[in-house]
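Heads up, this is only part of the complex; the chains shown haven't been moved.
Labels A and B are assigned to the chains in the order they are written; within every chain, residues are numbered from 1.
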Amino acid sequence: MQLDQLYQEIILDHYRRPKGKGLREPYGAEVHHVNPTCGDEITLRVWLVGGVVKDISYDGAGCSISQAAASIMYELLAGAQLSTALQINEVFVELMGSRGKLEPDEDLLGDGVAFAGVSKYPARVKCALLPWMAFKDAAARAAASDEE
Amino acid sequence: MTLTIPAGMPQYDDAPRFDVEKVRADFPIFGRAVNGQPLVYLDSANTSQKPQQVIDALAVHYALHNANVSRSVHTLGTEATEAYEDARAKIANFVGAPSPDEIVFVKNSSEAINLVAYAFSPRSEDDRFRIGPGDEIVISEMEHHSNIVPWQMLAERTGATLRWFGVTDQGRLDLSNLDELVNERTKIVSIVHMSNILGTVNATSRITKRAHEVGALMMLDASQSVPHLPMDVVAYDVDFIAFTGHKMLGPTGIGCLWGRGELLNAMPPFLGGGSMIETVTMEKTTYAAAPARFEAGTPPIAEAIALGAAVDYLTNLGMDAVLWHEKELTAYALDALVTVPGLKIYGPQIPVGRGGTISFSLGDIHPHDVGQILDADGVQVRVGHHCAKPTCARFGVPAMTRASFYVYTTTEEIDALVRGLEKVRKVFG
């Protein structure tokens, strides 16, 4: 196993200095997701205004991979159009299912390309997906109440 | 009787085939003798023999990849988890399940049926699983005990009424009262797909249609059919099927429940424990989605992987070829058995709408004695009530002798059976 494929510098940086962490107001929807096999948890809030992701705020307990995934997700999706955010979400999920066989799209994923290595470790894919799945869920709920 | 097929229908030569001698070479047990005679194994409806490929799958797993699943980040655990989930996907594919998540690993068919029966209760939040006095459960008179007792127990627990289809003299389901039997009060209909005693393969579409018409669920006990014919749960349009590893070249200790995903996720958990939870506090537990919800504790890991290998083996032969092989054997055996004086076959007498499982009596000679004499010649048949006492009662006998075939069975083995029966007649005639 090449550990450095998994624990790339980018990932460790985001883990040590997570972006956007902490629960903030206002928000349109809050969700709580759990990884039942390891017990990791995330609480995540999404604030949508007129189809724009105004804020994503989150807190929880998790390993370096899930923490870094949340931080990178915040960087990529906060401030984006919801449709773009969901598209990036989809591309990220696809990357995580690729078992290291997909060339990641740096334009779309930014620092997220560092996760290409994670996709080779099936046991860790769920860690990386935890915040992204929570976002998808929260965004759908927030969209339902986004009035504009 | 010989099997003639009208022109224009597929002929035998068009049928997919495999080389039975090559198949036999894969089964180490055929290298042994029984009572000094070559083994003639005619008890596959009871349990099948195992090819080396399946035995090796077990041995290799334990020797090189053994670990618990779904719980580890370590390499062995990841290997074991991937092999386990790959097996689930293979098996889903084998029965035409739309998603691997619709396959629940259990210990045998019996557990699968009990799991569904225990999902019904007066407290159910989902109307489809709410049951009480006045509600009805429908089975048939040709069921294996494993598709009778769980429903009797459910009826007793909840005050619901158990009802059943009768069986005709030809050994077929009597559907004459279908519309009355399956009615607005019916919650579930659970029917054997292929009878383990009469060999009958039941045509299910009329029953399924009627069940769904009245809003009842439809389950097939496919313990004897999944090993022997191509199964497609979507084409059959049923809600649940149960089948069991050891009858389809796989190991003991594993069976499967297939259920429509939406239904499985509407069912309450059955066994509680590790791996079926989402989160646990001392006060309250929330449950994982299916299939995990129904797989409490350490599952039959090696068994699932080996069942995957068995499914590979069958897929390689081709289930159409398996079906034709057994149809030919059945036609041959029916022809041969009627030549034995005093022999009476229970169940369909023609090789149509039936599988390669033939039960019979030989005059007044008790099946125990028949089986014992045959055993002396190496011929292994099952004798007794075959866990289907009501079917025996329907035909007025306490026990029958049964010969059953599988991919490795040859016509020579059927000849050995017939020779053995002559000997039985001599000893007890």
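Basically, a residue touches a chain if its C-beta (ideal position, glycine included) is under 8 Å from a C-beta of that chain, and two chains touch if they have at least 3 such contacts.
Only a predicted model underlies this, so the values are computations on that prediction, with no experimental measurement involved.
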How is the whole complex composed, chain label by chain label, with copy numbers? A x2, B x2
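Operating definition for what follows: only the chains that are shown with their structure count from here on.
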Suppose each chain is reduced to the average of its Cα coordinates; what separation in Å results between chain A and chain B? 45
Given the complex, residues on chain A that touch chain B span 1, 34, 36-37, 39, 121-124
In the complex formed with chain A, which residues of chain B make contact? 70-75, 77-78, 81-82, 275, 277-279, 288, 292
